[in-house]
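A protein chain is absent from this complex, but the other protein chains hold their places.
What follows is chain A.
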Amino acid sequence: MARKPAKANRRHPLATVVLIAIGLAFTGGGYALFTSTATAQTDTASSTSQSSVDEGKKLFAANCATCHGMSLEGSTAGPALLGVGAASVDFQVGTGRMPLAMQGPQAMEKPPQFTEEQTQALADYVASLSPGPAIPTDDQLTANGNATNGGELFRINCAMCHNVAGAGGALTEGKFAPSLTGVDSKYIYEAMLTGPQNMPVFNDHNITPEDKRDIITYLKYIQNNDSTGGYDLGNLGPVAEGLFIWIFGIGAVVALTVWLTAKSN
């Protein structure tokens, strides 16, 4: 408005613009930082190494594109991967489930085909094309949460397929919920976040990151503490116990009766 004498102006004409820009950058950056750490990390991870994305693109074209399409659009042989995020790629490739050895009811776990760098490259590439859940950071995975809360959440949300002790269980048509014993915390977290195979998605609104950490804490607690009362027979419940008593209990007792009634020589 008042732009009369240029000398009287102590500020540069663009100072206001710069100030607004700085203010916006602070609020926006802060907002981004505080609200969605995950998305922010995707951005930094993908932006930090363009070479990783390029490497991932090559690997994807050579190993995944036959089924999932050159631009993640999917085909009759495999689903589209747009929006699955780095977490999904890291879970599927990192546990060896992808690439598939063969079509079947469900992708089977096997020794991973790719190195960690290659898996990361594939994840970076898929994440670079469309947004999706990122690979969890180490502080989300520390097993120092509340085991009680984790146990309750596990029994309510997970045990009907994975069994109360995480020993796994059957689903329909040959599909199954795998055993969770010895599974890396990262993969447990990613599975909850992305819902691989037949598993439902437990997003952060459904089970918060703290709750997810609690569940991991509970699983690690029951796995790291020796099973109370002796060998757990695979944590399979009464079926394993029944088989045991019929084979070893009755077996031992019958052997002893035979010994007791044997004619002395």
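Keep in mind that, in the parts below, a residue touches a chain if its C-beta (ideal position, glycine included) is under 8 Å from a C-beta of that chain, and two chains touch if they have at least 3 such contacts; residues count from 1.
One rule holds in what follows: contacts and distances are computed from a predicted model.
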Undepicted complex member, UniProt protein name, chosen from "NADH-quinone oxidoreductase subunit M", "Spore germination protein KC", "Cytochrome bc1 complex cytochrome b subunit" or "HMP/thiamine permease protein YkoE": "Cytochrome bc1 complex cytochrome b subunit"
Contacting the left-out chain in the complete assembly, out of A:Gly23, A:Pro79, A:Pro200 or A:Gly242: A:Gly242
Candidates A:Leu24, A:Ala101, A:Met160 or A:Val201 - the one touching the absent chain: A:Met160
Positions on chain A where the hidden chain makes contact: 105, 147-148, 150-152, 155-156, 159-165, 167-174, 176-177, 218, 221-222, 227-233, 235-239, 241-246, 248-250, 252-254, 256-258, 260-261
